[in-house]
Each structure stands twice: as structure tokens, then as C-alpha cells.
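A single protein chain has been removed from this complex, and every other one stays in its place.
Showing chain A:
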């Protein structure tokens, strides 16, 4: 059944549909909408928000093995509600309108391993609890006493990983205290991150087990209609510099490109930048999965003196899942040195 693709048209539909990537620009009557000036509360907001249409827990990590080889890993849990559901009155069993999707990947300089899981809500196969924190789908899980100390596991038919994440800095709220604007017309989402994880653990690859250490970055985001109808996809950067600073920046491609960025000082103090401050210019196109994708970029944020080149570790980091996209580790050079992750969606073939 290829219904999965149809189903997750909800999550990530084809950009050709004038609904924006992932149906994120669709009308969403009955759902709650992000409002500016609402303070995020923790740990409650680590959990699910079933009254919002979509939500994700998105972890990426840059790692190195004992021989200095670079690796990347991704662990993502998406939630999508078919119908609005008040948080205090959720339906149990198969009648739950919540659907869950998990993506996991490991990227090496020469290979890219991907797995996907789908699950219905209401039956315990997938879900998120805020305290103690646990996010899971099937046997994949991200769990710990709190968000600052997590064990992360996932497996596919040709790879697996089991790593521990320890936060070395505070949570970071994007936009205005977590209210992150996504278009000129005012579409927005709630968005915060934990960009300061230290990682230790083990990857299981076809060639064997690899002990790894590195850094990881968790993105938390929920909304009901974060994109404008004309926005077809995005290029998203999360960069960790050697000096301890972090940079999150994105370009939402539409009739008029919309950019936003958060500069995160080494102590975790965020500075939000409005549309236009952050610029990303594609340098080199690479053909992957029948489409042309920019796998190296020039990134500038002049107000922070950032002028760097971002280069994919493996240009073939294509996520061949229900609705495919590109997601992979990058290296950063130029004004700042470092590593990071790049996500590109909405590139048609």
C-alpha cells in the first residue's frame, strides 16, 4: 500500500501542491494557533501539544569515531493530528486522531542509512511524556529523567545506534521567547532548542560497531499552520562553532524568500534576527535521487561577523522516506570553524 505516502502528505506533502511543504500551509480550523507573548513552560512543553496540528522532536548530532572519521545521526519524531484534540481530553485507543512518524539516519562520509516508522496514537505504540521525559515510536526512544540527560536509541534493517546525551548549556528560545515567525504574513510556530548536548555512545553499522563522541542539537517545534500558502520548502541550518557559539538560520522559499536566525552565545544567550539579516547562497548543486540539490552554501550574518562556507559531509544524505527530503551533517569553514546539520525540503525532481 502506498497509502503511507498519501497519509504523510499531511506531514510533508509535495511542494507542487500550493499548500506549501508538508501541508504546513493548509487551513487548520479548530486547532490552536501560536500566539506571541505566551511564555513557554517547562517541563510541560517538552511533551505533546495535541491541540496543535503538527509537532516535532528533532535531534541531530555530529560525531567522530576513534580513527577521526566524521559521522552524523538524526532522530526525529513527528506528530500530526487529523483533528484537533484538547490536551486535557485525549481519546484513547484506535479512535485517537494522533498519528506519529519517526525518522532515523546515520551518515558517514560514504554512506547514508535511513529508517522510518509510522504509528497510530492512543494505543501506546508511540507518544511523548514530559516528565520524566520519554519520546518513543516502537523500539526507538529518547528518554531520561529530564531533557538534559537522555538516552537515545533507534535501529533500521542495516544500522542501529545507542547514545547518551548530556546538556552542557541552557534551553534556547527562538524568535520572541519561543514565538518564531515563519512568513511575512505572520504564520508562526513555537520553537525552542537544546543545542548544547555532549554525546557519547555507539553506532552499529554493516561494517561493525563504532564508538563515537560528539555534539548534538535538539529542536522542538509545534504549530498548526507555520507556513504561508506560497512557501514551498526550506533550507535550515544548525551550526556549532568551535568557539562554543551556535547559529540557527533558515530560508523559507516562497514568492518572496523569508529568512530568520538565532545567534546563540556560548553561554546560551540568544539573539533573534528578523527577515533578511541571515543570508544563504547556494554554491554547488549535486544530483541526488533525480533532483538537483545545493550541497554547499555561503552563509552570512554580517551583524555577528559570520561569513562561512557550509559543505555537506556526504552529498548523498537523502532521506528516502514517505515524503523524501535531504538531511545531513555539514562542516563549516571561513570566519568560523565548526560542524552542523543542514535540512533541505521541497526540492522537486
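Note that a contact is a pair of C-beta atoms (placed from the backbone, for glycine too) under 8 Å apart; a residue touches a chain by one contact, two chains touch by 3 or more; residues count from 1.
The working rule: contacts and distances are computed from a predicted model.
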{"item": "Name per UniProt, for the chain absent here [options: \"Gldg family protein\", \"Molybdopterin synthase catalytic subunit\", \"Transketolase\" or \"Putative ABC transport system permease protein\"]", "value": "\"Putative ABC transport system permease protein\""}
{"item": "Sole contact to the chain not displayed, among A:99, A:150, A:163 or A:199", "value": "A:99"}
{"item": "Per the touch definition above, residue among A:73, A:105, A:118 or A:181 touching the missing chain", "value": "A:118"}
{"item": "Omitted-chain contact residue, chosen from A:159, A:237 or A:273", "value": "A:159"}
{"item": "Chain not shown: contacting residue from A:38, A:83, A:131 or A:255", "value": "A:83"}
{"item": "Sole residue of A:31, A:57, A:75 or A:136 that reaches the chain not shown, by the stated touch rule", "value": "A:136"}
{"item": "Touching residues (missing chain, whole complex) on chain A", "value": "1-7, 10, 82-83, 93-95, 97, 99, 115, 118-120, 123-125, 136, 138-139, 155-160, 204"}
